[in-house]
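Sharing a structure below in structure tokens format, with a few things to ask.
Left out: one protein chain. Kept in place: all the others.
Our next item is chain A:
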């Protein structure tokens, strides 16, 4: 098993292993030319990937959304923005590193960038608490948003969290209140807000930086009210049924776009964002610029009224 590939990608992994073996042979053996053969195999790998990725289940997509090599917020900051100045701390308790943010430029325009941040190596994962913020993280995010409002900077948020941290300390410091307060404040924040689900959109912990004028979602991101495992263990009484739960909840970009809950789906490179982060970032940047241009034409009253009506429109019921 190749750990860089997910279960359902193993046929691709095997083929890629063959290709790299053949390449070594080709390079090491003088007088041998296997480039035709290599090209053929690479083409085969591409069609195999296409065919596997054409028809992914919701559960497979949620594994891609959580892929350890998937680009995180700071990767997009690096590829999309210039001159990033990170801002730290909630000015009350601590600097929660599960949320990062700061001032940056998007094609020359000053903006405020805020996002969940997971860690890459074990040490960083722990430091970032696996991307699960505590109340001070949400309060730091709000502080940055209010600063953006004061200085008329658009806010771009990047969502990628398993959820808000379920810990004793988080409860003591008011996890619920921190999330609720952000939801309320963001609904009236007087500056454009664009949110993008880049990986996992884990429930209230995601939404707490996700109230926006336009919601973008990467093709293989997920967004849901509870993790598939959590849902399965409650409704099916077994976490093993996570794939059923993922399907039933409709957590994928396509389904959520269909339901009118997501405004734009940003397509990913073949095999997922992690196979080509630069290309992914370039594509996302295009979407962000187009959206920001469009939102920037709105007067602030219009913008807030539009956001409010959008929020009020959520929900399907009989009337």
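Here is the rule we go by: contacts are C-beta pairs under 8 Å (C-beta built on N, C-alpha and C of every residue); 3 or more make two chains touch, one makes a residue touch a chain; residues count from 1.
By definition in this document, contacts and distances are computed from a predicted model.
Asks: Can you pick, from "FAD dependent oxidoreductase domain-containing protein", "assimilatory sulfite reductase (ferredoxin)", "Potassium-transporting ATPase KdpC subunit" or "Acetyl-coenzyme A carboxylase carboxyl transferase subunit beta", the UniProt protein name of the chain not displayed?
Replies: UniProt lists the chain that is not shown as "Acetyl-coenzyme A carboxylase carboxyl transferase subunit beta".
Asks: Quick one: say which of A:56, A:180 or A:279 touches the chain that got left out.
Replies: A:180
Asks: Taking the entire complex into account, which one of A:7, A:28, A:55 or A:318 touches the absent chain?
Replies: Of all options in A:7, A:28, A:55 or A:318, contact with the hidden chain holds for A:318.
Asks: Who touches the missing chain here, A:19, A:251, A:273 or A:292?
Replies: Answering carefully, the residue with contact to the hidden chain is A:251.
Asks: Tell me which stretches of chain A touch the chain missing from the display.
Replies: Where chain A meets the chain not shown: residues 164-168, 170-177, 179-181, 183-188, 203-204, 207-208, 210-211, 223-226, 230-231, 234-237, 244-245, 248-251, 256, 259, 261, 308, 311-312, 314-319.
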